[in-house]
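Every protein chain of the complex appears in place save one, which is left out.
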Amino acid sequence: MSESVKRSGVQGKLRSFVQSFGLPRLIIAGFLLLLFIAAPMVGSDLGVQLTNTINRFSWNAILVLAMVPMVHSGCGLNFGLPLGIISGLLGATLSMEFGFSGPMSFVMAIVISTPFAILLGGGYGWLLNRIKGGEMMIATYVGFSSVSFMCMMWLLLPYHSPNMVWGLAGKGLRTTISVEGYYDKVLSSFLQIQIGTLVIPTGALLFFALLAFAMWAFLLTKTGTAMTAVGSNPTFARAAGIDIDRIRMLSVVMSTWLAAVGILVYEQGFGFVQLYMAPFNMALPAVSAILIGGATVNKATIMNVIIGTFLFQGIVTMTPTVMNNMIHMDMSEVIRIIVSNGMILYALTRKSEASR
Amino acid sequence: MSEVKEKKPSGSRKWTARILTLVVLIAIAAWMFVIGRGHTVYFDNKTLELENGESIGTLQRVDVYVNGNRVARLAKRERGMATWIGQNFKMTLEITKEKGDEPYTQEVAIDLPYSLDGIVVNLPGYLAGRSQDEWMSEFVPVASSTTEEDEEIITDEFGLGDM
Amino acid sequence: MDDRKAPLLEMKNIRKDFFGNQVLEDINFTLGEGKVLGLVGENGAGKSTLMKILFGMDVIRETGGYSGDILLSGEKVSFQTPFEALAAGIGMVHQEFSLIPGFTATENILLNREPKKHSVLSDVFGDRLDTLNRDAMKKKAGDAIEKMGVMIDGSMVISDMPVGHKQFTEIARELSKDQLKLLILDEPTAVLTEHEAGALLDSIRSMAERGISVIFITHRLQEILNVCDQVVVMRDGRVVQDVAARDTNVQEITHWMVGRDVQLSARTFRELPSQETVMSIERLWVDMPGETVRDVTLDVKKGEILGIGGLAGQGKLGIPNGIMGLYEAGGRVTFEGKEIPLNQPRRCLDASLAFVSEDRRGVGLLLDESLEWNVAFPAMQIQNKFLKKYLGGLIKWRDEKAIEEVTKKYIDELQIRCTSSRQKARELSGGNQQKICLAKTFAMEPRFLFVSEPTRGIDVGAKALVLDALKRFNRESGVTIVMISSELEELRQICDRIAIVSGGSIAGILPASASSEQLGELMVSQVK
Partner (left out) sequence: MNKKKFSLGEFLRGNSVPIMFILICAFCIPISGFSPTYLLNEIITRLGRNAFLILSLLIPIMAGMGLNFGMTLGAMAGEIALILVSDWQIWGIPGVVLAMIISIPFSVALGLLCGKILNMAKGREMVTSYIISYFINGVYQLVVLYMMGPIIPIAHSSIKLPRGYGIRNTVSLLNMRQCLDDLLAIRVSGVKIPVLTLIIIALMCLAIVWFRKTKLGQDMRAVGQDMDVARDAGIQVERTRIISIVISTVLAGFGMIIYLQNMGNLSTYSSHSQIGMFCIAALLVGGASVDKASIGNVFLGVILFHLMFIVAPSAGAKITGDSMIGEYFRVFVSYGVITVALVMYETKKRRAKQSLGRQLEEDQRKGEKA
């Protein structure tokens, strides 16, 4: 008898676990697990696969982390991420233009991108405060227009560094610029650990951990608490004397700055600065990653960021190789599109969120 | 007009109307299938070697007119091409048999087989009045290896070309 | 009149409870054809619930239905949806407008009942592809407007209309239904000017002459006497009087409306603790939709419990919401000698004012957060309580332990039923949510407290506890409390003085020992 009670208890627990974790998330996690199991069987080295996944995790995690503040303050998912990315790109290119090199160029890139992030984030926040309720759609298009505006600027701004401009014309930035000699792998190679084929980019992971810890700590402070409350019930927050617009603005600036740092970390791992239309579609992967991690339109935690980035990047890196080896068909791109956008759709149509 | 009674179409009438519409749509689609089938017709002015060893010689010059436009001017051993929608292919030939002859015109109507995309017509054979399977053959395209440039993965880049 | 003919509407022993809370008991009345019945009663007397039952609204079915019989022309009916009620010839004009703003009056009058012309495509795609017959629409709407007897322009777009015309459009919509036999008007004159209201009363009479019966709900008692054949007075879910209109007068009706078997004997009245004015409100106006405050001047004495009562929509809720900065307001408010700037919630809270909102779920709580957060949040934000300081005050973290302690303390003190202090506020019952709202304000230790409708929608046990807690808070901590409530009885139970709001301003202030009749008269004195 006691056994049956126990079993039903376990079952109930399982059900509540599935409910809290979310069915789509479970399917994705199961799929990834399957890929990991299948990888050695189809003859690809698990160590290399894991290294790839961890590497990509370290490049992308901060971009996903950038979603957190705006979700907390009730601004929804930050589809306007490209704006922050642009600040980061400005920081990167200016740091190179001013002739910094090595790790210093990375530090300077962050330093230079900060005022841009504050400025652009401030304007963006001001706009979002005027259009409460329609944030997500407008954020998307603010991102798009700013990217296309910067396309003109990359051509027109007076950059001169021969490493960056078109060789023939002597002006106008190239579409991709190598960061070799600047901050290539500056974080990834720091304290790097190698076990067989498995390589862990300790420095990059530590950097993410630092920012994630800072975010966690911030959410514990008085202002952080206020931010969560603004997202949870703006009227309540207002009745408790909180300046909602100020808090929202702060969250937007934070998100923008994190995106700027995020793209710099991405570049140090990836090895190239990508300009022009490249930032265009960087928001959607980050958005779907955090949703896969268990966040909703108005709730997100650091844990969501870590789980989501890992699952998402795991699928992105594993599917091409495993699928290719298994059925000789590279369906990874299509799977990525369907999974990531399906996840966003799922989050947008959840009843509980639709109430607000 | 002023005293329009509210007429509710009865269920059966509604369904007949719907089925009728569907049938009409399908009928149009089927009709389009028939009348819209496109063919590429190639015409050779080449010597036709028959199975029994016979051969029919080429013509000096043939001008081919389809829908009033000249689509080809064939000297010996040349091939021309025209596209045609439907199965009743019509063309006008302006033929010069031997060098120095006065050209004469001939209206030609050929029933194209529905299943073939490309059809080769040997003009000397046709004009000699041989049976259809002797002067008509299927055009088999040589596997084109020129367009290998695709197979890149699709992203959402901005179509900066003409829109 | 044929006596053997069954009356148009007969209600027999209607009873209804919401989760054990009896709101209607043994309602009986009849209404003849072509008669006008005036239905009066305080808010919460059960008028709207009764009409909802009659009209077959979803909320009744969802909460377990009702018992008793409704007879329409002698036949028993029980409507499952409003559409069934409409089909049976009952029309209702609700308090809120149900009109499409960009449509003309004609389009609204015939909304979803437009005369149509058949078109070929509708055979295929269904009759929704019939085209509208504009001429017939115009004629039909014109007929309805004529029937009503008040001229409105059928081609005018609703959003350009004055409020009164919108109301008339709604009535015309009901009149345009051929089967209409009974029309329910729920406070139709509340938004009308005097002139328009007069026109409406005339049109009610002319409808009655055409054989349409009308149930007319209003707080303006004189209107009832002018237009009705019969007056039904409700109180606490019962019909207390059912008389012919010509046999009564305003005073009598008021008496019936508010008069109760008062058990005030147990209550002892105290002297005002102090004559010192702690807050004075001068010429306050508040733009709160549905609760507009027009001109309120009021002094609050130190240490007292002041009750503010009045009928719904008269502006009593606007007073605290306006002062606390939740709705736009103007005027002058001074607290302890210092002027408090309006429209800035933070300044009020800094001045040690606090507010328990009537809108628990919307304003009062973070529904998706833990009880701990709910209790500690305002105190943390405004008074820097429950914070731990690190690095010499540079970083201030939430002190989770202190928060848990204070939450547990209030859970015990107010007997809040919950599984733990980390439970989400959404999962609690209404009464317990209300207690959390109180705990939240108590945690701020204010010197002055506004409490708005503290007992609305909660069960009797919780009600007593909440009132008790307020009283204790007042007595023990010396906090001045202003309590706004629609329930006079409750105000009389714990308040020292009661101010009655009517028509957006204070109609009068009486001691709590004043009789219900006195208060009731004030309530309807300036109803607009």
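Letters A, B and C name the chains as they come in the text, with residue numbers starting at 1 for each one.
FYI, a residue touches a chain if its C-beta (ideal position, glycine included) is under 8 Å from a C-beta of that chain, and two chains touch if they have at least 3 such contacts.
All of these numbers come straight from a predicted model, not from anything done at the bench.
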Using the whole complex, pick out the displayed chains that touch the missing one.
A, B, C
From the list C:Thr49, C:Thr169, C:Ser203 or C:Thr292, pick the residue that touches the absent chain.
C:Thr292
Where the complex has a chain not shown, which of A:Leu50, A:Leu284 or A:Val322 is the residue touching it?
A:Leu284
Given C:Asn21, C:Ser78 or C:Ser98, the correct residue touching the omitted chain is C:Ser98
Give the residue, chosen from B:Met32, B:Leu50 or B:Ala75, that touches the chain omitted from the document.
B:Met32
Out of C:Asp153, C:Glu328 or C:Asp468, which is the one that touches the chain we can't see?
C:Glu328
One chain isn't shown here. Among B:Asp101, B:Asp117 or B:Glu138, which residue touches it?
B:Asp117
Which subunit A residues would touch the chain omitted from the figure, given the whole complex?
79, 127, 130-134, 136-138, 140-142, 144-145, 148-149, 151-152, 155-156, 172, 284, 329, 331, 333-334, 337-338, 341-342, 344-345, 348-349, 351, 354
What residues on subunit B make contact with the chain left out of this view?
25, 28-29, 31-33, 35-39, 83, 85, 117, 141, 143-145, 147-148, 150-152, 154, 156-160, 163
Where the missing chain touches subunit C, by residue:
82-83, 98-103, 107, 111-112, 114, 116, 119, 127-132, 160, 283, 285, 287, 289, 292, 294-295, 328, 330, 504
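Heads up, the rule we're going with is that only the chains that are shown with their structure count from here on.
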Measuring from the mean C-alpha position of subunit B to the mean C-alpha position of subunit C, what distance in angstrom results?
78
Whole-angstrom distance, CA centroid of subunit A to CA centroid of subunit B, is 55
Cα-centroid distance, subunit A relative to subunit C, in whole angstrom
48
Which subunit C residues reach two or more other chains?
none
Residue numbers on subunit C that touch subunit A, as the complex places them
324, 326, 345-346, 348-350, 355, 357, 359, 362-369, 373, 377-378, 380-382, 384, 387, 395-398
Quick check on the complex: what are the subunit B residues that touch subunit C?
1-2, 4, 6-9, 13-14, 17-18, 21
Going by the contact rule at the top, pick out the subunit A residues touching subunit C in the complex.
217, 220-222, 225-226, 228-229, 232-233, 235-236, 238-243, 299
